[in-house]
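Complex shown without one protein chain; remaining protein chains in place.
Letters A and B mark the chains as written, and numbering starts fresh at 1 in each.
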Amino acid sequence: MGNIENSIREVAEKLLSEKKVDLIIGYEQGTLPLRTTPCFVDKAEDVKKLVWNPSCDANLSKYVLGRKGKVGVVAKGCDARLIAVCAIENQFPRENVVIIGIPCLGVIDRKKLEAKLGDKEILEAMVEDEQIKVKGERFELALPKKDFLCDSCLTCKHRNPPIYDVFVGEKVPENTEANEFAEVSDLEAKSPEERWKHFKEELSKCIRCYACRNVCPLCYCKMCFVDQTMPAWFGKTNDLSDTMIYHIVRTFHVAGRCVDCGACSRACPMDINLRELMKKTEKIMKERYGYEAGVSLEKVPPLGEFKMDDPQEFIK
Amino acid sequence: MKWKVIEKSELPVLIGELTKEYEVFAPVKEKGMVSFERISSGNQAYLNFRNTKKPLKEVFFPQTETLFTYKTGEKDVEVVESRAVKGERVVLGVRPCDAKSFVLLDRFFSSGEYKDVYYLEKRKNTTMVGLACNHPMSTCFCTSLGGSPFGKEGMDLLLQNINDKYLIETATEKGEELIKKFPWLKDAEKADIERAKKLSEDAEKAVKSKVSVKDISEKLDKMFDDSFWDQIYQKCLGCGICTFLCPTCYCFDILDEETEEGKRVRIWDSCQFPCFTLQGSGYNPRPSGKERMRQRIMHKFNYGVKNYGENFCVGCGRCVQECPVNLDIREVIGAINQKGG
Partner (left out) sequence: MQNTGKEWDPKILAFLCNWCSYAGADLAGISRMQYPPNVRVVRVPCSGRVNPYFIIKALQRGWDGVLVSGCHPGDCHYISGNLVARRRFTVLKDLLEYLGIEPGRVNFSWVSAAEGEKFAKVVTDVVKGVKALGPANRLVKR
């Protein structure tokens, strides 16, 4: 970890002082234990703020959108893939972004930790090798890191960014074994009634804060469908029907573009498992069209093209 | 008659009796999350929590509230007001920060020529029974904003956890009226009151997170056009988490909806949403995150002071905990103090 952190700083300093970029977007230490926060460095001497650790969970590709000038971005596998998707969709010229690719073995899911600790608050924490050491008022625990990684990381097949300009550190072995669609398959095996009950329960917690939308780099529309008036397609109250539709439509909008970075689920203050929905679209794209988002700069997302022999078994 | 005690084991009995006469709202734990819900039995109340995820304001100012419904007839429109406040209510287990937020919200909802009856009627019909904080969190900074873990502002009664018992302190006449309905409650002994006092002092010391809001309003007066705002907003995503989870945020939008009948509803809105100030002409005076972040900070620590006499923040720390990118309002206040001199 320490090595990668130093290398990131070196790379950032080099890019800034050689004027290859105007800005570096990375992570810096947060104000709470096990938190980092996005960091915008435009002076070479400030690169010492940059950190790298398993709390670097924010999706920094979001901050590339809408920027003028050249930017260098510290990117995990998922982040780099999203930069690729946005580049294919012409949101910015690919040459304006220097992807600083970082091999990532997973980020910590604070919600899993909170579930384990209940009302106990973590006051100090440290990640050492494969352990998360937490300390609070009258407790001290060493927990195995692998039990508290984000679900999206447990089945990640792109620990090494597939697209990058600079690669920092050594490539790590990819997880080729994991069945990334196990959760989805489990749900598919249930009856429609059971699935409906499940999603109704999950989505009824939604408070329409739109954190899921705002944290997602793919949600870059100047006017989101939910804010549209004339016509107002769907309501903005937290009525269950409107809320479920908001999530259905947002899922449909990211279909074929989503890489399961997990940022939406992490951001949700009501702990809704949004990944369950998003992951299904990934499965549809893989099975129906053999497509994986963000691994190539040439292939267009499935909903952006068509073939004469597309599957149509359901069409009468 | 100001201090009573109740054994912890007896509290569910008291709550149970309350549910027979009042609509009782208390913290309920469901699937790991604690939130205020209407309860029907004493055992449903869960008081071993730090603080609820959502603030209590939703009990008085729901996220979605129907203001009135209307039916179009042949020649006219019939409007049916839906302000029915059914009965008297008791809210139990309010933390001092949330209770204080109502003192601030009351000022807003009753200001101006048109009082907000939807909110005010609910407030009038409600007795607030608070729960003091023995263990403030590291993100709590209520003491910096005129509050305290054992504070009684905004409460009618305050429950204080003194290990095996709860001390019940009356703070208002309304609270005394409620206590009179339970003549079986024992008077507190001197030792109980002393223990509570010690716990209160310990709790206040335990609030380690401090910010200085001294003269912050004046400092902000001079900073509206400062380049400071260009940096601060950059990582903000523009979602509504901080505003929706904030006990003192009160902005709302009004919509008309039609299914079989029409209804006018109000919903929570956030100054962080891009369409918040979007005008019919298409012009938006707050076009980017910079203006919107500036608005939030100014509203809390400058306009709030000017319009209602106090900072519109109670230091509950929810925004600090839940912000997806760890944009910490305490850091922002610190930076303002540094810049403002």
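Going forward, contacts are C-beta pairs under 8 Å (C-beta built on N, C-alpha and C of every residue); 3 or more make two chains touch, one makes a residue touch a chain.
Because the structure is a prediction, the values reported are computed rather than measured.
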item	value
Chain A, residues in touch with the chain not shown (by the definition above)	184, 187-188, 192-200, 225, 233-235, 239, 241-242, 244-245, 248-249, 251-252, 255-256, 277, 280-281, 284-285, 288-289, 302-303, 306-308, 310-312, 314-316
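What we mean here is this: only the chains that are shown with their structure count from here on.
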item	value
Residue ranges of chain B touching chain A (in the complex, touch as defined)	32-33, 48-50, 53-54, 63-64, 135, 137-139, 231, 234-235, 237-241, 244-245, 253, 255, 257, 265, 267-268, 270, 273-275, 320-322, 324-328, 330-331
Touching residues on chain A, where the partner in the complex is chain B	30-32, 35-40, 58, 62-63, 114-115, 119, 121, 123, 137, 205, 207-211, 213-215, 223, 227, 232, 235-239, 263, 266-267, 269-271
